[in-house]
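A protein chain is absent from this complex, but the other protein chains hold their places.
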Amino acid sequence: MEIKWYIFLSLALFCIGIVGVLTRRNAIIIFMCIELMLNSVNLLLVAFSKMHLSGVAAQFPTLASDAQIFVFFIMVVAAAEVSVGLAIIIMMYRNTHSVDINFLNRLKN
Amino acid sequence: MTNIIHLIYLVPLLPLIGFLINGLARKLLSRPVVSVIGSGVILASFVISLLIFFQVRQDGFTAQTISYFDFLSAGKIKINFAFQVDQLSTLFLLIITGVGFLIHLYSTSYMHEETAPGFARYFSYLNLFVFSMLLLVLGANYLIMFIGWEGVGLCSYLLIGYWFKNTIYNNAAKKAFIMNRIGDFGFLLGIFWMINTFGTVSYHDLFNPQNGIISSISTLNSKTLVGITLLLFLGAIGKSAQIPLYTWLPDAMAGPTPVSALIHAATMVTAGIYMIARSNLMYTLSPITMSVVAIIGLSTAIFAATIALKQNDIKKVLAYSTVSQLGYMFLGLGVGAYTGAVFHVMTHAFFKALLFLGAGSVIHAMGGEQDIRKMGGLGKHLRTTYITFFIGCIAIAGIPPFSGFFSKDEILTAAYSNNTLFYIIGVLGSMLTAFYMFRLLGMTFNGKFRGTAEQEHHLHESPPAIAIPLIVLAFLSIVGGLVGIPEIFMHDGHRLAAFLSPVFAQSAGILAKHESSAQNEILLMTISSVLAVIASLWAWTKFRKYKPTVDESTGFAKVLENKWYVDEIYDTVIVRPFRSLSVFFNNVIERSGIDGLVNGVGKGINYGSRQIRLLQNGQVGNYILMMVVGILILFIIQMFAK
Amino acid sequence: MLGKYITFPELLLWFPLVTGVLAFTIKDAKKVKAWALFSSLMTLIISIISLCYTDGSKYLYYNNVSYKWMPYLGSSFSIGLDGMGRMLTFLTALSFPLILLGTYKREYKNANAFYGLMLLSQCGLMGVFVAMDALVFYFFWELALIPVYFLCSRWGGEKRIPATFKFFIYTFVSSLLMLVGIIYIYLQSPPTITSDHSFAIQAFYKTALLPKEQGWLFCLFFVAFAVKMPVFPFHTWQPDTYEQSPAPATMVLSGIMVKMGVFAVIRWVLPVLPEGTLKFENIVIVLSVAGMLYASCIAIVQDDLKRIVAYSSIAHIGLMSAAIFALNATALQGVMIQMLNHGINIIGLWIVIDLIEKQLGIRKLSQLGGIAQKAPALSIFFVIIVLANMALPLTNAFIGEFAMFAGLYQYNSWYVVFASISVILVAVYSLNMVQKVFYGSTNSITELVQDISIREKVTLAVIVLFIFILGIYPKPVFQLTEDTVSAILTKFGK
Amino acid sequence: MSAIIISAIWGVVMMFGGVFLKKSSSPKYWAIAGIIILLIANVMEFFGWQFFNIDTHGMVRFDNFTLVFNTVAFACTLLYFLLNGRDIEKVGNGNNISEYFALIFFVLCGVAISSSFKTLLMLFLGIEIMSIPLYILTGSDKRNLKSNEASLKYFLMGAFSTGIMLMGIAFIYGGNNLASFYIDNLQLGNGTLPVMVGAGLVMLVVSMSFKVSAAPFHFWTPDVYDGAPTVFTSFMATIVKVAGFIAFIRLFQSSFGVIQSQWQGLIVIITAATLLIGNLTAVFQQSVKRMLAYSSIAQAGFMMLALFALNDTAKEGLILYAAAYSLASIGLFAILARMQDYTIEGFNGLGQRQPVLAITATVFLLSLTGIPLTAGFTAKFYMLLAAVKNGHQLWLVIFAVLCAAISAYYYFKIIQAIYFKEPTENINHQIDVNRRFEWLLIIVAGLIVLLGVLPGLLVDWLYY
Partner (left out) sequence: MNITQILFWFLSVLAIVGAAGVVGSKNPVYSVLWLIVVFFAISGHYILMNAQFLAIVNIIVYAGAIMVLFLFVIMLMNLNADAEPAKNMNLKMAGTIAGMCLMLVFVAALSRSDEMNRVSQMNGGDIGLIGYLGKVLFNDYVIPFEISSVLFLSAMVGAVVIGKKE
């Protein structure tokens, strides 16, 4: 496949993620949209790794696999973030019984 | 005898010492001690001046410059603190110290009612004045002259405001100083111009016949010279109370009367004449300025005379008369009669001091009353004063053979040869002079006493300390003119001219002499004398039987009484607009403009702060939106804006 | 001998610092006052010795001390004294005893902090005058400000906080701009042994800058100094600050700090940015002259004594700044001596004003009057000082103003024509002030005034003495600064 | 290397300490001991004593810059522990103390990584290791709704910016011909910036700007700093933030340094915006804590000048700035943490009540303003020097300077409150201090002055 389709696909997912972050009020859904963004990056990285494999990295496949390793680390970090993030959301919920970010307005100006 | 000139420094130094002693120890010294010190130093100065005069009078004396130290040496400018001894300065020395001494003497009695410290303060001011005046005439360059020039202004200020509790007096003092400063402003600019063009302000460098810078200029009316002379003349206008800066002098009568006599009649106000006489060469080389000087002098003479006609304050009359006489002197200068002008300075010093002191004596006797409408018939009580005052009036009216006649006549003759119109107006002025002087005399000394009974009871002749100066000055007013007998009457009779000739020699060489014929001259003299006598008699007869009237004067008389409303005009045209301008600067430009701008920046920041913090509205959605917009912008800039 | 181990610039700098820090530890108000006075007198003695001490070469290298500071940057802690520096350190050293004596009767809360800060500000001022390295100069330039800021804000009048804060911001902004300028020049300066560039004054003097650069660098520098001086239209902080500050701080501000600006222009702008100077000289002179007239006009309608003096100071400084840019020896010499004169005179004025205010608690012209009857000695001193302020001949200011005018005249006569109008205006407001305060009759408030004590008499007498000595025989000062002036002018090929 | 390892290990130690150490005051001492070990190890590594000899495949490198910065960061943390140890123990009613310390050590690990990374992967990990514990610390005052809110905001936005950063990394990887994450390999020698790398670069700039709270990506900062417990605000506003800058400059200097001219515009815009917004917004704040939050944005603007300049002087300046800014802020926050009232009025009359606190607070504020004789001045000076040296966009320097003047406006409001105003009636002015605390503050102030007079003490080590 030409790389541009992957790029466009990733960007589309990425931007849909951003739109979700911008338009939703539920903290959890926002968080899910962020996960969506991360996944689009993952997809793009893998696509790039395969692209480089047919180019500069043909002789040095590690250069190509670096990206896939990177994706792996992204997943790791995402997992860690999810655990923390959900913990925070729960804490918030416990105190306010809401996950609506519009109610997060004690701190302003 | 030769080294007496080297004692010249003592002449100003002694008054200075007197000033210091009287000023610093004013609380310790009693009045007699103060009197002795105050007058003594002036007497000593006078004696030294006299000795110097005798030496200077010797034939073959050339002007000497005695340097003391580097006064100002900054960059190109090198100005010494130096004294100039020549005929002109010596003559002035004599006038200043001589008349000055007499007035000091007079003051010892006149000011006796002051408290001891006040008395000492008064004498210290007087001494300081004499010191400054001496500095003015002795200085060997324009800077030293300027020091004296401002110094006398200061002393005048201090002495006018001597009774400092009185706000009107203070205002008068302030006015005098400020008007003088306006003149000084011109003087200063003149000095700068000189420094800049000639690189020096020393008389020797400028005027000495061998290689003086000015002496070597041959063109008439060079721009520089006209400019410099006009500026210097502005100084003279201020100091010598000419139109348009004369208004301070009548107000200056607020000071003690001896002060008026010394400063505002005999010495300080003639500084302008001295200065122009001193720089005669420059003026001679700029005929344009000469004409300006003559016109201003003449118009002042006649203008002030008209005002004097309707004044009722004894000192004010004399003050306007002084202004008018100074106008004559400038007329003389303007038409090239330098000797005549200086001559008139001298005689004027005698008779005007006399008149003022006489007026002082009258005021003293009247217990401070100055309005001549409330006087009258004083001649009976104050014989000495009356006689001396009478002599003074004759002298100033220009009736021969009193001193005023000779000096004024010399000026008028010169004016005639310059421009007949000058002469006619001059004679008219001199008639006016005669008229108002005799009006004054008549109203004061003749007729019936118009004051209160209590005042009448107290009327008495003044003590000797007052009388003696009057007598001496009266004597001088009579004979003073004899040093300048015109050529037509006596060969070599004009000793003053001979004495001063080295000073004016270069100018004389340049000025084309319109020697008028002897008959002509006699005719002129006769005309002026006769007119003066007629005016005097008319006035005297008219006013010796003066009766106070209640009705207000109207028409032109009112204008004259109000001094042509000059003060009011100045107030509306200059003072008020200027004040409004200042208020405008203060309130609008300073407060609202510049400060407003500065505070506005502060306020703007505060406002910006209040607005921009609204971006921080607490909504995560907004924040992220803002970030996205930021990304968009940055991205567009980076990728597309090339 | 002395110069070998410890030198005058160091002594002048560290002595006030050490005594100032010690002053903080003295809790007793009287003792700390005496300590401050003692310290300042010692500084004065040091400064007098430094004036007498000469080794022939007076310009720049004289007595120069240099310590390694930031070798990689090419900045060393180098200080020294030339003629101008010696004059101004003398002024600083002389002013402080006068200030302290003149205000000795005043009791300030937290006296230890007050006098400590006073001495620290002296240190800062000294530092500015002795700095021979741009960075050191900048350091002290700002440091001198801080103690004064605290003095004004802590012990000042009712509106002290906004007023002094305005002053602070003003000067802070401008000096930061100057810092940018310093850095820029530094980066153009020739390399030294240890570094690529150098902050040393000689390096700055040697730096070749393009005319265009010099133009905007000039603006950066000049704004900093113009604010300090202050030159119209950067002056609006000044009247408020003077009005609100405690008397000693006002004296420091107007007597010495103002000179920092003038000094800095002469030392750091003219020789470093000659072409920039030439480019802007006209504008600066026009501003200064306009400022003179403007400030004089405003002074006329002021009612507050302090504000009158403040505006009068603006007018006088305007002349100085105009004269500097006339760029000739006469004018510069005039500026030099006028720095000293103005410092002495204005401190005298403030002392008198403070004595009045301390006794009566007011300083409005409309409320005062007739003090001369009750306090003749005070009045005499004041009149003399006012006259000196008016530049009456034989007083010190006359010499300076005359030379400045004459020099400015060499540059362009029309400027002098306008500038010297202020000679008239100064008379107007000065005499008005004298009249309203001292003459006339007393009122219920001024009746209570008492004449000054011996201590204050001595203080004022010293000032008057200087007024006359410098007014009659200014030659020593001219000689002192001659070399500085000629060295600067060589930069302009004059 | 030892910094990463020891801090990680000590984090684990502290974590278990929470289980085994019952006495509530001891975690503090353990933490102090740990940080001292960390500091010593780091200094020893600086002098060539390696404890761990690990082949990192060039993914991290500890050069002088890193080590000097780490030393500064650890020293500041030490002071932070010493000053704030007691206050940390009070957060969240005294539960989980050793966990907090453990998290701080993990953050330090992240700091060490982000100051030593050589690949984008390590950068990513380092930033995340710094961030995740901070989300927790922000929310550590669990009952406090503000703390919760701050935490959630921080987390959401942080995660979002992580996404941006990763996208950027992906593009850079895809666009560069070497297919490498190693930042040195990105050196684009031929002087052109491929489009895709350019896009990635923008996104990296954005996400790094977010981490260092540069405008317009600063929005989290005021709210988070305000909402977080003051002690932790102190930590994240200083050491962590500065570490972000170190990472930022390290990344951009090694990777895109040679083609700086092609992306300098971005930095210029961000710098200017940061300076303006930070300073301007701080002016109006009434709460000192929030004001300091905005001022930290403003200070970030000044530090951005280092990125604008991107030369050796900029690095020196950044180190100095790190030290100066951290010391002053830590000191100020430590005082603030002990106060009852965070408004400016709370400082009224401090000069009379607590002279030592007052004078040290003044020194800190002067340093933040950038008055000579304090480290703040030398730091700003170096920054300006670096920026002018860069030679472009001089107006930015002048703009920065003008903004510094605005900063004087709000910093001096506190000084005015301290010295020139009387205590306000209805405000609780009580401050809980002891001698030790005062001495520590004096030491911090002393350090600031020392660095203000002799910046060489720190900067020279870069060339050791």
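Each chain gets a letter, A, B, C and D, in the order it is written, and its residues are counted from 1.
Assume a residue touches a chain if its C-beta (ideal position, glycine included) is under 8 Å from a C-beta of that chain, and two chains touch if they have at least 3 such contacts.
The model shown is predicted, which means the values in this text are computed figures rather than measured ones.
Chemist: Taking the complete complex into account, tell me which visible chains touch the one left out.
Modeler: When the full complex is considered, the omitted chain touches A, B, D.
Chemist: Among D:L21, D:V43, D:M59 or D:V258, which one touches the chain that has been omitted from the display?
Modeler: Among D:L21, D:V43, D:M59 or D:V258, only D:M59 touches the chain that is not shown.
Chemist: Just to verify: which one of D:P27, D:G85 or D:G139 makes contact with the chain not shown?
Modeler: In the complete complex, the chain left out is touched by residue D:G139.
Chemist: Given the full complex, what residues of chain B touch the hidden partner chain?
Modeler: 621-622, 625, 628-629, 631-632, 635-636, 639-640
Chemist: For chain D, which residues lie in contact with the unshown chain of the complex?
Modeler: Against the left-out chain, chain D lists 4, 8, 11-12, 15, 54, 56-57, 59-60, 92-93, 95-96, 99-100, 102-103, 106, 109, 113, 121-122, 125, 128-129, 132-133, 135-136, 139-140, 142-143, 151, 174-175, 194-196, 198-199.
Chemist: Given the full complex, what residues of chain A touch the hidden partner chain?
Modeler: Against the missing chain, chain A presents residues 1-9, 11-13, 15-26, 28-29, 31-33, 35-36, 39, 42-43, 46-51, 53-55, 61-62, 64-66, 68-69, 71-73, 75-84, 86-91, 93, 99-100, 102.
Criterion: only the chains that are shown with their structure count from here on.
Chemist: Any idea how many Å lie between the Cα centroids of chain B and chain D?
Modeler: 77
Chemist: Please tell me the distance, in whole Å, between the geometric centres of chain A and chain C computed from their C-alpha atoms.
Modeler: 65
Chemist: Report, in whole Å, the distance between the mean C-alpha point of chain A and the mean C-alpha point of chain D.
Modeler: That pair's centroid distance is 26 Å.
Chemist: Could you check chain C for residues that touch two or more other chains and list them?
Modeler: 169
Chemist: What are the residue numbers in chain B that touch two or more other chains?
Modeler: Counting only residues that touch two or more other chains, chain B contributes 602, 613, 616, 618, 620, 624.
Chemist: For chain A, which residues are in contact with chain B within the complex?
Modeler: 18, 21-22, 25, 101-102, 104-109
Chemist: Using the touch definition from the top, list the residues of chain D that touch chain C in their complex.
Modeler: So the residues of chain D touching chain C come out as 366, 370-373, 377, 381, 384-385, 388-389, 394, 397-398, 401-402, 404-405, 408-409, 412, 416, 419-421, 454-456, 459-460, 463.
Chemist: How about chain B: which of its residues touch chain C in the complex?
Modeler: Residues 69-77, 81, 117, 143, 146-147, 149-151, 154, 157, 161, 164-167, 170-171, 173-174, 177-178, 181-182, 184-185, 188-189, 191-193, 195-196, 578-579, 581-583, 585-586, 589-590, 594-595, 598-599, 602.
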